[in-house]
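Here the complex is missing a single protein chain, while all its other protein chains stay put.
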Amino acid sequence: MKTIGVLTSGGDAPGMNAAIRAVVRTAIYNGIKVMGIQQGYNGLINGNIKEMDLSSVGDIIHRGGTILRTARCEEFKTEEGRQKALTVLKVFGIEGLVVIGGDGSFQGAQKLSHAGIKTIGIPGTIDNDLAYTDYTIGFDTALNTVLDSVSKIRDTSASHGRANIIEVMGRHCGDIALYSGLAGGAESIIVPEEDFDIDSICKKLIQGKNRGKLHSIIMLAEGIGNAFELGKEIEEKTGIETRVTILGHVQRGGSPTAFDRILASRMGARAVELLIEGKSGRAIGIRNNKLVDMDIDEALEMEKKFDKDIYELTKILSI
Amino acid sequence: MKTIGVLTSGGDAPGMNAAIRAVVRTAIYNGIKVMGIQQGYNGLINGNIKEMDLSSVGDIIHRGGTILRTARCEEFKTEEGRQKALTVLKVFGIEGLVVIGGDGSFQGAQKLSHAGIKTIGIPGTIDNDLAYTDYTIGFDTALNTVLDSVSKIRDTSASHGRANIIEVMGRHCGDIALYSGLAGGAESIIVPEEDFDIDSICKKLIQGKNRGKLHSIIMLAEGIGNAFELGKEIEEKTGIETRVTILGHVQRGGSPTAFDRILASRMGARAVELLIEGKSGRAIGIRNNKLVDMDIDEALEMEKKFDKDIYELTKILSI
Amino acid sequence: MKTIGVLTSGGDAPGMNAAIRAVVRTAIYNGIKVMGIQQGYNGLINGNIKEMDLSSVGDIIHRGGTILRTARCEEFKTEEGRQKALTVLKVFGIEGLVVIGGDGSFQGAQKLSHAGIKTIGIPGTIDNDLAYTDYTIGFDTALNTVLDSVSKIRDTSASHGRANIIEVMGRHCGDIALYSGLAGGAESIIVPEEDFDIDSICKKLIQGKNRGKLHSIIMLAEGIGNAFELGKEIEEKTGIETRVTILGHVQRGGSPTAFDRILASRMGARAVELLIEGKSGRAIGIRNNKLVDMDIDEALEMEKKFDKDIYELTKILSI
Partner (left out) sequence: MKTIGVLTSGGDAPGMNAAIRAVVRTAIYNGIKVMGIQQGYNGLINGNIKEMDLSSVGDIIHRGGTILRTARCEEFKTEEGRQKALTVLKVFGIEGLVVIGGDGSFQGAQKLSHAGIKTIGIPGTIDNDLAYTDYTIGFDTALNTVLDSVSKIRDTSASHGRANIIEVMGRHCGDIALYSGLAGGAESIIVPEEDFDIDSICKKLIQGKNRGKLHSIIMLAEGIGNAFELGKEIEEKTGIETRVTILGHVQRGGSPTAFDRILASRMGARAVELLIEGKSGRAIGIRNNKLVDMDIDEALEMEKKFDKDIYELTKILSI
């Protein structure tokens, strides 16, 4: 392995830069040349590629976003697009490729692997929606960003005695809502994995009010109905003034937390080690607090388990 | 003056607690008893009132929201409601009242003043929409909260090459949009005080993109059209992917900044001094970096001037 | 089990309040009465004890410090002191006790367990110096607090082209230095578990400077020599201006991170469950991402392992 490439693909996540840094420095430490591919698979198709040195990744470990930029790429999903990519990889002499992204990005990596390019996937997405790994890079930062907003909303809600619905990201995965709901002391948490009953949410709001609670937080995963309509319904049923906040893209940015920087650094280094060992088509994850790697197809076929115990715990702790 | 009261009214703002603390401690320092009135004018009508001591305001200077809670109060706008309030004030022996809030709250204070209660208004609102004072308590904190979100949105926008519309608060006053737009390096700022032309906004986006800008921020004051429709229009006209974030109630919370705590502390102390001097119906403000006080009616009649120079400056600095 | 007590002991750590909240609410949910004991074992000896209800722990999950306050207690280390404590426990009808703290606190809990009180230990200390658990409550928050300071010091160091020594806490455990050094991109990390060679640190500084690095960070665990003398020595040997920052007690405070709040909430709930199951003398930990509990004596006898792999990784990533 003389030359490897690295790209970030799909939605960006805080910590991607820490992963890029680890890939680049570990490679150079091992005498391997690293090419930075811009804007995900687009850069691979269009040859938007530049060699990276130690300084290319200086002063980026603490920055949100990705210096390689990212994009979704329709063309790469076609046979023709991938052929272009393979030609470009050949021209640049890239034998191994590290792909930092989510499931769509991994599928692309797997296809390149079948075509003879050694590829390794690193899970970078705030959604924590990959079943094969306990944590994805960016999830911890997103949780803390959500909590910061919850704290601010608490202040004003307590002053006014309001209920608040806070809609967070997740794309069919309730982890951000669940864990930020637990950590934020939310009264109710609405996730796609569990049915919810508006009447019991309302009952809890009223009980809380009667007990003297100054405010209530309802954490809502995106994609489950309309937050504003939910707010209206709750207001009508309880008589408690209810406000809605949709946190949106704020959740994707920010300086990564210690947890995400460490996870990203370890995964980036491991990716290069795997390439040196001749591995390909592997997804890196963390399970039971240990780095693991497994076949990308297998990884993607696994079904994400919802943590029912934590969900039940949130009910007990918010009585 | 043996006994005074203090209340917070209208929308809450970070720094209100610092003002309450200053009122309470300055009063006690001067041998005056202080009664804390809960939930704005409602507490005045309903007698929801408790004496405060030095410890009542311990450890609150750095907290968002208001420990006295706040509310809007329709009943107080009626003659009958105000009569109840006057009776309550008499019962509790409250001779002077410090009202922390916005224009509506001040009007109430003025009415009480005409009825013989000595009242002083302190401007507490994040909107900075009071013409007679350069700054209101909470405005500086809100600006910094907005900037924190702008930074996070920058990260992800730069990764994806997107434009972003960020809708901020202001209620007919563009100050939050204007100053956070300047400080956040926004490409365009849309405020109620100035006409805007969507074509020139689009032109600027395209020029920026051609120059290599990775992202663009459009700061939008609430109440000027629909942010999502604006986003769609921009996307169609420019072909640049555009995302919308409505910051919402997050802007009302958070630990107050140094600026807001200092302003609130000074104004709170001054309010008590004015009461001691026998003044009434006065609004405290800061102008040209000096505390001032003026007749509440005069204060409310003044017309808020939009800072056209700053607006023009933002255009030059975002070329 | 009808009544349990909860106390925090030793140095405080962010997340202790989240643990208290979980203990109280899980107990009440299960029909158990909870007594809050103030200032660690002192409160136990002096009967500084009050019943807690659902509202006692409202609005504290996000606050640093501990509402029960904490202290070290010499008297409790004596037989006589512990007899007093046992009497007090009897008087208040406390059958089970949850102790949140570090190793000294756990030893106390173990002694009470031998005397017939059912006790459970929850690891609360920023130092992460307990061998039997992968993480202690407060460690993740401390890491992020350190990183925030590292970012600020980076800014000014890069402007001036300086090296910086940053001394962090740890009490004979290098984990804060190690993990914040990895996540902060430190050039060198000095921990008690590994010998260090000042000449190789200096060599690295000079190489970095020659390569164009604008600044360098040396992360130093407290207790290893004098930071200021080290700074002088480095300055003399390299000619690079070197500044020293001792972060100190700032590391112990702050709103807990999502990770610490979740860990604390889970551990607090588990502690009550263990008491209900009739367990005693158990320390709760997290290993391989799963909650575990083990005999306190065994837990305290385990030897903390330094993560040599991570230490080596920091060298590769900072070349």
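Note that the chains are named A, B and C in the order they appear, and that numbering of residues resets to 1 at the start of each chain.
Operating definition for what follows: contacts are C-beta pairs under 8 Å (C-beta built on N, C-alpha and C of every residue); 3 or more make two chains touch, one makes a residue touch a chain.
All of these numbers come straight from a predicted model, not from anything done at the bench.
Peer 1: Could you tell me which of the visible chains the hidden chain touches?
Peer 2: Touch partners of the hidden chain, whole complex considered, are B, C.
Peer 1: For the chain left off this view, which of C:93, C:116 or C:161 is in contact with it?
Peer 2: For the chain that is not drawn, the touching residue is C:161.
Peer 1: Just to verify: which one of C:26, C:70 or C:314 makes contact with the chain not shown?
Peer 2: For the chain that is not drawn, the touching residue is C:70.
Peer 1: Considering the whole complex, which of B:171, B:266 or B:304 touches the chain not shown?
Peer 2: In the complete complex, the chain left out is touched by residue B:266.
Peer 1: Just the residue numbers, please: which parts of chain C touch the chain that's not shown?
Peer 2: Considering the whole complex, chain C reaches the absent chain at 8, 12, 14, 16, 39, 63-66, 69-71, 145, 149, 151-161, 164, 214, 243-246, 248-254.
Peer 1: If you put the missing chain back, which residues of chain B would it touch?
Peer 2: Residues 18, 21-22, 25-26, 28-29, 54-55, 58-59, 61-62, 134, 140, 143-144, 146-147, 150-151, 154, 158, 179-180, 182-185, 211-214, 255, 257-259, 261-262, 265-266, 269, 287-290, 310, 313, 316-319 of chain B touch the chain that is not shown.
The working rule: only the chains that are shown with their structure count from here on.
Peer 1: Keeping to the contact definition above, tell me which chains border both chain A and chain B.
Peer 2: A chain counts here if it touches both chain A and chain B, and no chain qualifies.
Peer 1: State the chain with the largest centre-to-centre distance from chain C, centres being mean CA positions.
Peer 2: So the farthest one, by centre of C-alpha atoms, is B.
Peer 1: Need the CA-centroid distance for the pair chain A / chain B, whole Å please.
Peer 2: Their C-alpha centroids are separated by 35 Å.
Peer 1: If you average the CA atoms of chain B and of chain C, how many Å lie between those two points?
Peer 2: Here chain B and chain C have centroids separated by 39 Å.
Peer 1: So which stretches of chain A touch two or more other chains?
Peer 2: 151, 154, 158, 214
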